[in-house]
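Omission of a single protein chain aside, the complex is shown with its protein chains in their original locations.
Naming follows writing order (A, B and C), and every chain is counted from residue 1.
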Amino acid sequence: MVGNGKTRAATRRQFLLDAARNAGGVTLVGVGLAFHAGQARALPPEAIRPPGARAEPGFLAACLRCGMCVRDCPYQILNLAKLGQTIATGTPYFVARTGPCEMCVDIPCVKACPSGALDPDLTDINRARMGLAVLADHETCLNFLGLRCEVCYRACPLSDKAITLEQQQNPRSSAYATFIPTVHSDQCTGCGKCEHACVLETAAIRVLPRHLTKGELGEHYRLGWEEQKRAGKPLIEGVTGLPDRMPEATR
Amino acid sequence: MVGNGKTRAATRRQFLLDAARNAGGVTLVGVGLAFHAGQARALPPEAIRPPGARAEPGFLAACLRCGMCVRDCPYQILNLAKLGQTIATGTPYFVARTGPCEMCVDIPCVKACPSGALDPDLTDINRARMGLAVLADHETCLNFLGLRCEVCYRACPLSDKAITLEQQQNPRSSAYATFIPTVHSDQCTGCGKCEHACVLETAAIRVLPRHLTKGELGEHYRLGWEEQKRAGKPLIEGVTGLPDRMPEATR
Amino acid sequence: MKRGVGSDAIRVKGWLAAHRWLLARRATQLTVLALFLAGPWLGYWIVKGNLNFSLTLGVLPLADPYVLLQSLVAGHRPERKALVGAAVILFAYFVAGGRTYCAWVCPVNAVTDAAHWLRARLGVPGGVIIPRSTRYWILAMTLALAWITGSIAWELVNPISILHRGIIFGIGVGWAVIVAVFLLDLFVAERAWCGRLCPVGAFYSAVATFSPLRIVAVRREQCNDCADCYTVCPEPLVIRPALKGADDGIGPVILSPHCTNCGRCIDVCSRHVFAFGSRFSNHRQPLADAAQHVAARKVTAVEL
Partner (left out) sequence: MKRGVGSDAIRVKGWLAAHRWLLARRATQLTVLALFLAGPWLGYWIVKGNLNFSLTLGVLPLADPYVLLQSLVAGHRPERKALVGAAVILFAYFVAGGRTYCAWVCPVNAVTDAAHWLRARLGVPGGVIIPRSTRYWILAMTLALAWITGSIAWELVNPISILHRGIIFGIGVGWAVIVAVFLLDLFVAERAWCGRLCPVGAFYSAVATFSPLRIVAVRREQCNDCADCYTVCPEPLVIRPALKGADDGIGPVILSPHCTNCGRCIDVCSRHVFAFGSRFSNHRQPLADAAQHVAARKVTAVEL
């Protein structure tokens, strides 16, 4: 049964060549698929992942594309991306303007997720961070224009926390004030109810990925009024006397 | 030389089968590539096309990926997307935070474009609409916090037109005013100099695609102060008397 | 006149018995699909989800172990529900023979069977030769991709998921992928997708290496060499050792993990050669009986 050395060498050689041929062809397909997978990470900003979703690269490693979250959403706002969309095929998303997250207290979508693509540690829906609302267009927002629309403020599930109305002087008339809907990023869950509710043809308030819109102060900045609140008293006792520098002539 | 009917039929059949085999295999590749091309339309919002760029689908039909715009940009802010990025391979873009458009008056990038992917009808750089600046984070913007940073306002090539400083009452102290950098969408070119200049660790002002941020008023809205400016006089002569509705008891 | 494949079996056993396993298989495929569709279409939520993960009657989790493996390789540590679901499926297909999934559950099977049927009707010749080992290379490639890209890359293009998820959740332009698979099997290469390319099949082949449930050529001495079994078998290479190995002391169990346990060979055999059995049946048929079987076969040949 044992072939001679030459035959065995020829057999090994043939095996290696066959393997190389197969591997070469498959590598070609693999390279194409790898680049496609890279491109598929580009989640369009309008598509919002369900609450608790891991950051996009991790999400695409974890999501099984099973649609359990879609099924258990009582408001049926979630969709699985279809081939041909610019969202990774089979992954869940919603569009705030069409149907925002209704912020169920028991978060059934997260409970339904079998893989942990939606983080099961998210048990308080108010801690969800699906995105961040931004009053992106002050030019068309009715409240900016002096009306008291305030629909976004009233639609917000965390009204007076995630969105407050900040009184401002109306620049066009001292007889009136404006009440500016103001989003607070430490409270906003990105549910999209404000964007959904906006009465304009195209919403002036938008939910966008946090990394697209959130600025970051340098570490060395301190906000005096917050330090004071934290300290419970003025940070400097009494009135600080600063040296007066007056022009020579007035001395 | 003429074969009999049977042979010719067999030849025709073989030809058709070969063609079908080839077409079938190529269709498989084509379907894959078509979906990849679909996915490649998802331009990430951080990537800004050069001035005059057609809207994304049209741009991807027109751009020859030649890099002439990249070469003729005197400030070398433009890059050609490499394979592995989530921008269609070989197409030009810039990132505002790294290097904004310097708004050359002769727009050399548009002149360099051989295909019209960058519209040659754009001859006034101030009419470019590469995106729209949005003061996305009022929580970290130093001017919102009461300082007079105003770097974005000063960096703006259309300062006092595309960005103005709007005086507001400081909500924390009646002794001071705040000066809010305010973007005007009819003037903003989306060059990105404001985002580039923002002194924060992560910019509070961002250039984003217009469709992501621009709201749209219903057609029936009229802005009284603008109508009045247009008419050159108050729209209603004298003071309008409105019926007073008082509670019964006070009548 | 050309003898139709399986016509002997139909004459001997009757049409129904000659299509028993094929009908059972189609019924199973349809039932699985119906269970998934009862929820979204009729509101009876017996099974929720799709083949990648599902929950039956709210208690039984089932997960695709290959998808989960890719998720692991991509760097994610899945939650228990998915792990349990994958373990159940792994165990079930270990017992039932891994590629039983391909023949009895996978929705693409109907597409490629249809392509194969049409290929035979149109008389399309063999086409491109793709080695059967290619699927293992693709399996390795998908796992490498999961690792390199840190995502379940194969799920972006997997025709099984696209079709099954598509039927249940809406397919969009995903039908183009299914048409492409159909055209591949019809014109480009015979039995190309399921038999040579699909990494899911390759994965389940690996699972089936030691599966107890196997098809056995129990009455192989009655074989009249009509070759109908080879013709209908999607993986004809698996039959020969079991059917013809008597003299070498091989078989009668079809041990190859490539066998999909579809049972068409049982249907199509007019001599009742094949039957479902266990991989341990080999022990019952010692080498010494071989001569006897040869004698028996001769008798059979005379009977015809």
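The working rule: a residue touches a chain if its C-beta (ideal position, glycine included) is under 8 Å from a C-beta of that chain, and two chains touch if they have at least 3 such contacts.
Everything numeric in this text was worked out from a predicted model, so none of it was measured.
*Asks:* Which of these, B:80, B:104, B:158 or B:199, touches the one chain of the complex that we don't see?
*Replies:* B:80
*Asks:* Which listed residue (B:71, B:148, B:172 or B:229) would be found touching the missing chain in the intact complex?
*Replies:* B:71
*Asks:* List every residue of chain B that touches the chain not included in the displayed model.
*Replies:* Where chain B meets the chain not shown: residues 18, 22-23, 25-27, 29-30, 33-34, 36-38, 40-41, 57-58, 60-68, 70-72, 80, 82-85, 88-90, 113-117, 120.
*Asks:* Across the whole complex, list the residues on chain A that are touched by the chain not included here.
*Replies:* 17, 20-21, 23-25, 27-28, 31-32, 34-35
Note that in this section only the chains that are shown with their structure count from here on.
*Asks:* With centres defined from CA atoms, tell me which chain sits nearest the overall protein centre.
*Replies:* Chain A is the most central one.
*Asks:* Averaged over CA atoms, how far is the centre of chain B from the centre of chain C? Could you give it in whole Å?
*Replies:* Computed value for the inter-centroid distance: 51 Å.
*Asks:* Could you put a whole-Å number on the gap between the CA centroids of chain A and chain B?
*Replies:* 20
*Asks:* Which positions in chain A touch two or more other chains at once?
*Replies:* In chain A, residues 36, 38, 40-41, 83-85 touch at least two other chains, as defined above.
*Asks:* Could you pull out the residues of chain C that touch at least 2 other chains?
*Replies:* 157, 173, 176-177
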